[in-house]
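Of the protein chains in this complex, all but one are displayed in their positions.
Moving on to chain A:
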Amino acid sequence: MLALFLRDIRLSIRAGGGALTGVIFFLAVIATIPFGVGPDLNLLARIGPAILWIGALLACLLGLDRLFQADREDGSLDLLVLGDDRQMLALTVLTKCLAHWAGSVLPLVIAAPLLGLFMNMEPIGIGATALTLLVGTPAITFIGAAGAAVAVALPRGGLLISVLVLPLTIPVLIFGVSASYGAVANPDPFLQPFLILAALTLFLAVLGPVAAALALRHGAD
């Protein structure tokens, strides 16, 4: 499993891996918002956490279609599925998800505080948003894995995956954003939505890989 994790991390940072694609997309989205909204600093600060979250969510979805498709194209996926007896397929999927998260999504979380400055956010708000992103984005990857497994055989599955996955990620978005607001706006709580966000991630860490493994097993042709 460690070998698989290391291999996928290596692939994501080598040529054509696309680790930077998500970050650049994220940067482009966030950098455009202030121009569109105008120089109203209070408004920017107010919508900042939500914009960061939406940007990160869309950037997460961007690379998901390659999660299994790259392995399918070169035949590795067959061998990963056949290895089910030794390495449970759901665990294999979980490992791939974690590697994908560490390779493509973690850079987004790291870039988020910097982009928060663009949105005129307070330091505590930036910190809270980065923390909620850190806890919440794995959930998006786990849901996305199930979508990617369903659409693995489709040549242009990227858009389909986004459409399939986006509605399911809405709860993650809602609790992520409300926890981020809770840190800055006084009457709103931070801890409760944050804990629900953490619970969502843990729940989906089990459900997503199991669903994806099932889809991969029956999708082989």
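Throughout what follows, a contact is a pair of C-beta atoms (placed from the backbone, for glycine too) under 8 Å apart; a residue touches a chain by one contact, two chains touch by 3 or more; residues count from 1.
Throughout what follows, contacts and distances are computed from a predicted model.
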Would you mind picking the UniProt name of the chain not drawn here, from "Putative tricarboxylic transport membrane protein", "Biotin carboxyl carrier protein of acetyl-CoA carboxylase", "Heme ABC exporter ATP-binding protein CcmA" or "Glycosyl transferase"? "Heme ABC exporter ATP-binding protein CcmA"
Touching the absent chain when the full complex is considered, from A:21, A:87 or A:120: A:87
On chain A, the omitted chain is touched by residues 2-4, 6-7, 10-11, 14-17, 73-76, 78-87, 220-221
